[in-house]
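Heads up, one of the protein chains got dropped from this complex, but the rest are sitting where they should.
Coming up: chain A.
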Amino acid sequence: MYVRHLTLKDFRSYPSAELALTQGVTTLVGLNGQGKTNLVEAVGYLATLGSHRVATDQPLVRFGAAQAIVRGAVVRDHRETMVELEITPGRANRARLGRSPVARPRDVLGTLRTVLFAPEDLSLVKGDPSERRRFLDDLLVQRQPRWSGVRSDYDKIVKQRNALLKSAASVLRKGRGAPRRPRPGDEPVDEARAAALHTLDVWNDHLATVGSQLLYARLRLLRDLVPDLAECYDAVSAASSNARATYRSSLHESLAARIGAGEVPDVDALRQGVLDTLAEVRATEIERGVSLVGPHRDDVVLSLGDLPAKGYASHGESWSFALGLKLAAYRLLRRDLGDDPVLVLDDVFAELDSGRRDRLAGLIADCEQVLITAAVGADVPDVLREQGMTYAVELGEVHPLTPQPVPSPSQPVPSPSAPREPNAVFGSESGGIPVSSETNAAFTSQVGEQEGEQEGEQDEGSGR
């Protein structure tokens, strides 16, 4: 699938913007703070109803505006669907599919699918376990929307159970420690204890049932993901580093060890495992007043060779690892859908060495649509920019970088200082943007021609 057209109104820094996109690679070039990422963020928002940069919607709406509108024309199998989202902070978003409104915004999920890699994703490797759990869970929801319900149910169960543990702690604690002298008031306490324990069992039951489903889904996902992760990491870094991801479970040791070894026990075994572990840690849980067992306490351990990536990997390696995870997710979704999601690479190339840049370019050459942002155009390998459009982003405006009229291939590449033609179609000047002139020369060989001769050379890195 690909996004054919993107319309923004009062989104981030854009009062309004129209961006025509094509299949193949689109590169957005501009200085810092000009609004490149805002454009790809909007694409990501259409696909996930969330931003990769902020947790709330308020910053997405242009300062002073009441609401933002993001509209995208998504083409899949030659069929075009219009997705429109109206973002009003503090209120529920409204969505349209085609021309008609849908009952719930999440009904538009799945129309557009993206895999977005941004600098923030470095936290997948360097950040807290919650980042890695969210990566897995988000991917689960992208594959099957049903998991979004399971996930929110599970979160609610954990919240309820924590509240119970906190409030029941005082009652339950009375039963332990030194026996007190019996007093007339004792009996109600025992009854309250019994009731508290009884309800704890109910929540244990729910936690185990829903938690084991989530756990099972995550384990299967990780099993599918790991081979691609190793391949993608090696392909980008041109090494055989044995990049791995293993699941660290909060369940009791024997089951956790099996899970760590890559085994996927069935749901019933996991459910029983959760229940058994809950029984083991009961006293500690009551003491501390929090739920200590379940998918919400788990982690994914990323390792390179024998060493964990967190703490041991260099900045570049961490970056490549995070990229490897995203590329693996891309392949997984591609296999699932039988169709390419839109790949978004936000500010990725600046952090990679030239070898990695070129190999990454080779790896993504066969993707249906790739959106790339870069502060410096020269950071993006030439092969990618030759394939598609390059836009200059300046002060919240987007201009296509148009070529010199008729730059014949034999003609020498014009020098960067050569005067540029104002863009006739958009009536705006595209001068002053630091884009190297190869982009301009390349423009003639652009869009739609992915089956062209470039394809053959770039194919090898992709492993397909």
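Heads up, the rule we're going with is that a residue touches a chain if its C-beta (ideal position, glycine included) is under 8 Å from a C-beta of that chain, and two chains touch if they have at least 3 such contacts; residues count from 1.
Just so we're on the same page, contacts and distances are computed from a predicted model.
K.L.:
Just to verify: the chain that's not displayed, which of "Recombination protein RecR", "Sarcosine oxidase subunit gamma", "Pyruvate dehydrogenase E1 component beta subunit" or "Manganese/zinc/iron transport system ATP-binding protein" does UniProt list as its protein name?
P.N.:
"Recombination protein RecR"
K.L.:
Where the complex has a chain not shown, which of A:P15, A:G149 or A:G355 is the residue touching it?
P.N.:
For the chain that is not drawn, the touching residue is A:G149.
K.L.:
Which of these touches the unseen chain: A:D201, A:E253 or A:D353?
P.N.:
In the full complex, the listed residue that touches the missing chain is A:D201.
K.L.:
For chain A, enumerate the residues touching the unshown chain of the complex.
P.N.:
These residues touch the chain not displayed: 103-104, 145-146, 149, 153, 156-157, 159-161, 163-164, 167-168, 192, 195-196, 198-199, 201-203, 205-206.
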